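Only one protein chain is missing; all other protein chains are in place.
As written, the chains take the letters A and B, and residue 1 is the first residue of each chain.
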Amino acid sequence: VRAVLIDRAPEIPVIELFSDAPAQDPRSAAYLLAGYFRELPRGTVFLCVVDPGVGGDRRPVIVQVEDRWFVGPDNGLFHAVCMRTPEVRCWEILWRPERLSMSFHGRDLFAPVAAGIATGVHPERRELSSRACRRAGWPDDLPAVIYVDHYGNAITGLRASAVPPRATLRVGDALLHQARTFTEVAAGQGFWYENSSGLVELAVNRGRADRVLHASVGTQITVV
Amino acid sequence: VRAVLIDRAPEIPVIELFSDAPAQDPRSAAYLLAGYFRELPRGTVFLCVVDPGVGGDRRPVIVQVEDRWFVGPDNGLFHAVCMRTPEVRCWEILWRPERLSMSFHGRDLFAPVAAGIATGVHPERRELSSRACRRAGWPDDLPAVIYVDHYGNAITGLRASAVPPRATLRVGDALLHQARTFTEVAAGQGFWYENSSGLVELAVNRGRADRVLHASVGTQITVV
Partner (left out) sequence: VRAVLIDRAPEIPVIELFSDAPAQDPRSAAYLLAGYFRELPRGTVFLCVVDPGVGGDRRPVIVQVEDRWFVGPDNGLFHAVCMRTPEVRCWEILWRPERLSMSFHGRDLFAPVAAGIATGVHPERRELSSRACRRAGWPDDLPAVIYVDHYGNAITGLRASAVPPRATLRVGDALLHQARTFTEVAAGQGFWYENSSGLVELAVNRGRADRVLHASVGTQITVV
């Protein structure tokens, strides 16, 4: 999620695997993906596999946004990426591999398509409306926890730019003030800050925000 | 375990690390390895480190099966791979590195051998019987859970092709029917299906099979 990038030769294609985190939750994953896709260089192909409906009737799609490519299931996963950029193109993937398992389209369908795009070969496809991959009723920013990292920090679907700089956030019974860094607050104290991807993140200095704040994926956040 | 493959230049050797999952259990690992090794391209060298007996007297071996290579300890790990293919060759590795730690032959012995094979350089070795790496009494298919994945799905050592298509499986007190995909059953309901590697896998739609079925590595499965 927090990719560390180094310089690379521009002719080498980058395929970024965005796999099932948070698990089985395309809506939360959509806001996480939108929060960090610009960290990867132009030309990157995102192979996206958050796909609880695999084997059902959701379409396989390709989305092109500002010279970056996304390949995956049309289950809302690309909603926020599409919402936040004016130039979007969407296609349904019509090509099918010889062997298509019922449960792992990431390997059988999406990975070969992503590899093709990375090397300039596009599969048989059908263009859709540029709004095809959005979901009605899903907000611009999601005021909820969308991911809890290894250290217990709780990333939300709110962009920091969408919240007043000194806003207080309510999470359950707790009120959180803003800080710029972990070292600005006392050990054990909760706060929120703009994380390195520009999202509002709930944290506790030298502690686990998930435990202290009883926060998990889906926990609602209120801007007071 | 569920490798995602992309096209690659055929002159680039592939070394696949098959490390300690399930931990310290070469028998379960043997059936997992046999279930998925054909997903990797011909020419792949499998560096296999499920090695609870490291430092003891098990032999280090090389196994060649259908133009794929396996390097690791002779502790049964290659039993199912050898059982299921007619053309097998086995060698004991005689070469030893200058420094051989007592506890990490994966780094000191197996990795250099695998790197050599991938680049066409074979170590000093002694050919064994083609049946040398099999284990007496181990079955063709293992009716037990051999791996629980991140989502709680329980992979078994039974190939789906070895079970009647509409068989009912008993796991503890539960009876599981077959489904093709997660979306065919109600949320919270258990079932079994042929997974993307051809193995029988126990699952619960939008739930964790390990918790619902009290299943862990070693749990027995009965075909009713």
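Heads up, the rule we're going with is that a contact is a pair of C-beta atoms (placed from the backbone, for glycine too) under 8 Å apart; a residue touches a chain by one contact, two chains touch by 3 or more.
Predicted, not measured: the structure shown is a model, and the values here were computed from it.
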Contact set of subunit B toward the excluded chain (per top definition): 15, 17, 20, 23-24, 47, 52-56, 101-104, 106-108, 111-112, 114-116, 118-119
Contact footprint on subunit A, counting only the chain that is left out: 2-7, 39, 150-151, 180-184, 193-196, 206
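Everything that follows uses one rule, which is that only the chains that are shown with their structure count from here on.
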Fitted rotation between subunit A and its twin subunit B in degrees, CA, nearest 5: 120
Euclidean distance of C-alpha centroids - subunit A vs subunit B, Å: 32
